[in-house]
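Taken from a larger complex, these chains appear in their original positions, while the remainder are omitted.
Labels for the chains are A and B, by order of writing; each one numbers its residues from 1.
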């Protein structure tokens, strides 16, 4: 079965845009898993505050994952968000195992957000010509992640 | 830093219960990723019905993941739900990549649910003695997954 979903994009536009979206899907799934991992393993004086803020990050990451994946389907590209794909292709920095202090968690989140944002910034540029509709979605994801990046970075400032 | 979170369980009770919960966390995260993958890649006459039902499965899997992981923390065991851990340890059957017919999706979901349920059933038995509180949680997860298993199997009956 080939190309059951069609699009008005040219093959090239579809390829470039599809890669940008697939990369975004993988990064965001990983970000949500890292944030959940942190949500469970954080300890320290600011436990409650960090624990709650992490779930806001999870919610954002999950909603954008769905939007990016469904944008891929809309241009005829089947997204891949399976565990092994995420483990192999994610551009996030990751997180260690076991109990982790709240201060370390804040730094880990800042680093992971920075890595994902940087990749999103280059995808915003890459999709401007081939598909402004996709670009618009990537801009709104970037906007929200940069807002979260500020909020987490403010804690180590 | 060792054992920052204490519990009334003996070391042995904690070990057995912790393994049951860690295994459940991994299986459920994988189940949620598989269901999302199916949610995006399903095609066919029953697309809409299957697409919607998969999100109910995702919701259930995510909520139980959180409950199982936080039960692990409550008995002093740090849960591990990172992408690579899930990719390496999950007991679910998995799903292939690319567009997939609704009929195939139904079969894939039934198989994955069956595999996860079977492991849960053995964990219900394993935790009865060491920690009835954890057993109670595993029973309620099993109950809901068996209900979903019926609903998906009913579609191939």
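Here is the rule we use: a residue touches a chain if its C-beta (ideal position, glycine included) is under 8 Å from a C-beta of that chain, and two chains touch if they have at least 3 such contacts.
Quantities reported herein were computed from a predicted structural model and do not represent experimental measurements.
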Overall copies of the shared sequence [whole complex; 2 in view]: 12
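Here is the rule we go by: only the chains that are shown with their structure count from here on.
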Copies chain A and chain B - rotation angle from C-alpha fit, nearest 5 degrees: 180
Rounded Å distance between chain A and chain B, as computed from the means of their C-alpha atoms: 23
Chain B-touching residues of chain A, taken from the complex the two chains share: 1, 4-5, 29-30, 33-34, 36-37, 40-41, 43, 65-66, 69-70, 72-73, 78-87, 90, 94-95, 97-99, 101
